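All protein chains but one are shown in place.
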Amino acid sequence: MIYFNCDYNEGAHERILEALVKTNMEQTSGYGADPYCLEAAELLKKQCKREDVDVHFLVGGTQTNLTVIASALRPHQGILAAETAHINVHETGAIEGCGHKVLSLSSKDGKLTADQVEQAYLAHKTEPAAEHMVQPKMVYISNPTELGTIYSREELQKLHEVCSSHHLILFMDGARIGYGLEAEGNTLDLPCIAECCDVFYIGGTKAGALFGEAVIIRNPAIKEDFRYIMKQKGAMLAKGRLLGIQFLELFRDGLYFEMAAHADRMADRLRTAFRANGYHFLVENTTNQMFPILPDGHLEALKKEFSFEYQAKVDETHTAVRFCTSWATREEQVERLVEKLKTL
Amino acid sequence: MIYFNCDYNEGAHERILEALVKTNMEQTSGYGADPYCLEAAELLKKQCKREDVDVHFLVGGTQTNLTVIASALRPHQGILAAETAHINVHETGAIEGCGHKVLSLSSKDGKLTADQVEQAYLAHKTEPAAEHMVQPKMVYISNPTELGTIYSREELQKLHEVCSSHHLILFMDGARIGYGLEAEGNTLDLPCIAECCDVFYIGGTKAGALFGEAVIIRNPAIKEDFRYIMKQKGAMLAKGRLLGIQFLELFRDGLYFEMAAHADRMADRLRTAFRANGYHFLVENTTNQMFPILPDGHLEALKKEFSFEYQAKVDETHTAVRFCTSWATREEQVERLVEKLKTL
Amino acid sequence: MIYFNCDYNEGAHERILEALVKTNMEQTSGYGADPYCLEAAELLKKQCKREDVDVHFLVGGTQTNLTVIASALRPHQGILAAETAHINVHETGAIEGCGHKVLSLSSKDGKLTADQVEQAYLAHKTEPAAEHMVQPKMVYISNPTELGTIYSREELQKLHEVCSSHHLILFMDGARIGYGLEAEGNTLDLPCIAECCDVFYIGGTKAGALFGEAVIIRNPAIKEDFRYIMKQKGAMLAKGRLLGIQFLELFRDGLYFEMAAHADRMADRLRTAFRANGYHFLVENTTNQMFPILPDGHLEALKKEFSFEYQAKVDETHTAVRFCTSWATREEQVERLVEKLKTL
Partner (left out) sequence: MIYFNCDYNEGAHERILEALVKTNMEQTSGYGADPYCLEAAELLKKQCKREDVDVHFLVGGTQTNLTVIASALRPHQGILAAETAHINVHETGAIEGCGHKVLSLSSKDGKLTADQVEQAYLAHKTEPAAEHMVQPKMVYISNPTELGTIYSREELQKLHEVCSSHHLILFMDGARIGYGLEAEGNTLDLPCIAECCDVFYIGGTKAGALFGEAVIIRNPAIKEDFRYIMKQKGAMLAKGRLLGIQFLELFRDGLYFEMAAHADRMADRLRTAFRANGYHFLVENTTNQMFPILPDGHLEALKKEFSFEYQAKVDETHTAVRFCTSWATREEQVERLVEKLKTL
């Protein structure tokens, strides 16, 4: 059985484990106040080409989303997000658990447009009964989105402009950010993201680390006392250095981007094969996730050898499914699937 | 200027004030442990024709909604509600403020169907990643709804059946319940509501009291320690007897229903006049709210003499607005509007 | 039976009821946006001798405490308060329900000193593991306190200085503020309180109104969007004018202070009588509450005619109890008790 379910089926890149083994018996302070975390933070600042950001390391994505949001909002404020947003659908109400409403906006491709955000903001602002409604204060986007699509530089800059002019906080969930930055057609880079977003994070869990998300905060109000809120939310790892060591390894010589590029190329190969065999996609994208639509019979045949995820029923006889590649995907695994597709 | 904006523009029915004046200097215990609250609770049990309910008196609707929901749910559980539901739109995230997600379902008339509820429940239950999603546990309905529509006895019983079979809690917001029970075509009554709902409330604020909502709880799990949660949420009135005295007056000889019936007849008269003049409604209903669609020019003309509320833009030149009657609406006010409509 | 349990055994001063009756059938906007609330707010600003405060009207004390605190603090911040503080003991965890820890400090008389506050602040600030602890950010005091004691002008100013220099928010619960301002030995007034506190409130519920607390906010950060948070917490009364009308009546010609002075004089009379009969007090004070210590046998004798509250067991055979006077206490009630004490 070959797994294309998700990008966290395996452990970590071998260099990650080597780094952990090598440093294992050193004695350091806990809670992220160790030399590895400090060095990794400096490295990520350089990646973002700015000194005025704070860097914190957390363990997982839901934890990171709720900690950032709890840190940024007052009780009556909510978050504009695509209806497909991870925080809206797949975090068991983690954000509501911190007291905040997710204000979902319709989206076909998982992205929000600057216009949508501005309209939602203005609709609230001009509403006579505004005080009876949740105040939109943050805009949550993912890059890549839950549907594997990416924002262009222009789209992100427009979102930034709208947010800035209306004092909205722009937050990018970058759980799969590497896969976005290495995708065909990508025009973003970390410095641009750091400039446009008040806060964003660089995901390790789905990109070759054992676990770990690096939060980059530019907005001073969110920076303040962020570690208190990490601790309160159970998001401050005792042996924090495990995060610093991993991010150091990921970024000291480009391993993070290499792994993402590999996964994206594997995905490109698969997409080409799906298309060559006449399949369409639920949504067009260029990152490590794809959502082909297959006749249900073909799915049954595939299931015998491959593991993948259900996404949506498209019609009586067709279903969209998700195939994911990752840093760990091997060419022979992809070729096996490519060959199989030809036989269906 | 005549106000048709809402059903709480005035104070209270004169008998309410008389009762407050008459009892004013009596000394009683606070927090609802006085003879008036006890007697009013007994009276409401009789109205519901059952002894196995608990009755509590709170001050306002949002407060009641959040107290009931906080009392009933565990952190990961959410509330199925129409997208137009008061808790979803007009309570500044009060429910999310208590940690719970409102899971909104589409609805044209403000109502939920038993089928919708069952589908939403089953979709969650059969979802492989259910644990990553908010668990639907409560169903929130309003009768009348925010759009002035009402549930039939059959519709409510079906909702009850679906909820019972799937261990969902059925909660009815009855802020305007009287206007529903006296509406043309109504087939519900308090005993049926008490039987079908785990918990519901009888609104006083919008129905002739100064303020006050009477919560009727049939579900034993919600009954337990309900007063603790009232206190925690700031919903336990120090001079609780003010609530008991009012509900006693409302229900001791039918005043509550008389006032509601009066408002509904006034509304019927207005609806007939709108129709007679060729206007249509955003939604058909028979309670004390109506949502006629008027050309914008007509609205301008009406605004000089009458106050009403904006509901929705229908097209370039037409707008749906809300007119409300209430226990306090006088026939001459209605007739003035009826005459005015003829002139447009 | 004569009640000395508390200061909310009766309804309201007759002038309050008259004002409600007189305005009853007027039509106004809801939610506190009516002319009465606006006028009452202006009147209270004048009482405080400053224009730079916002005034909001809420229904009860717990509701007010939780709304103010939710509005002022970020998630990791807590409230320094005397161990006897109402928010620490008697609100069923309302503050924790909003996510904030009450950091209690020991106190024999219910008061906090500026020194205590500064020490607690510095202890946190100099703690190496500060991020693992709740950050003290607000100081909650009551005047009079739960033990009926009052702050002097000098004490309050010192608290203000310490709070200002350490960016702590000073919040005064004034549920019984009138009884404090009219007490023998009082050196405070509303302008001084408004100057020293970031936010405080003037209680109506325990001082002659049916209900109502007027929040006065000087701190701009707490002012911002306060009405949103009121609505979210269920603290925005639909018929908000009921609060404005009452506060107008209380303050337009000094009725509030007259009633408080009356209660304090009645309490002085009772205190003198207790002392004359050889009783001591759990704590010395000069406001409308007193806590005499009586032999248990005497308590049994008193209970036949008088209602009062248990406070604390002092030793095997003595108990401290609470007697309260109020705006509604009549001289003959006090004299009956004075006479009775002589017979014990």
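To keep things simple, chains are lettered A, B and C as they appear, and every chain counts its residues starting from 1.
In the analysis below, contacts are C-beta pairs under 8 Å (C-beta built on N, C-alpha and C of every residue); 3 or more make two chains touch, one makes a residue touch a chain.
Keep in mind that what you see is a predicted model, and the values were worked out from it rather than measured.
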item: Touching the absent chain when the full complex is considered, from A:Tyr3, A:Phe257 or A:Phe281; value: A:Tyr3
item: Contact residue for the chain not shown (choose from A:Thr149, A:Gln232 or A:Asn288); value: A:Gln232
item: Of C:Asp34, C:Glu131, C:Glu146 or C:Glu249, the residue in touch with the unshown chain; value: C:Glu131
item: Options B:Ala70, B:Ile177 or B:Ile216, residue touching the unrepresented chain; value: B:Ala70
item: Interface residues of chain B (partner: the chain not displayed); value: 31, 70-71, 74-76, 98-99, 131-132, 135, 225, 227-229, 231-232, 236
item: Touch list for chain C against the chain that is not drawn; value: 75-76, 78, 89-93, 96-102, 128-129, 131-135, 310
item: Sites on chain A contacted by the missing partner chain, in the whole complex; value: 1-3, 5-6, 8-12, 14, 17, 20-21, 23-30, 59-67, 91-94, 97, 205-206, 210-211, 228-229, 231-239, 242, 328
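Throughout what follows, only the chains that are shown with their structure count from here on.
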item: Interface ranked first by C-beta contact pairs; value: B-C
item: Approximate Å spacing (C-alpha centroids) for the pair chain A, chain B; value: 42
item: Geometric centre distance via CA averages, chain C-chain A, whole Å; value: 49
item: Length of the line joining the C-alpha centres of chain B and chain C, rounded to whole Å; value: 34
item: Residues within chain A bordering two or more other chains; value: 75-76, 98-99, 131-132, 135
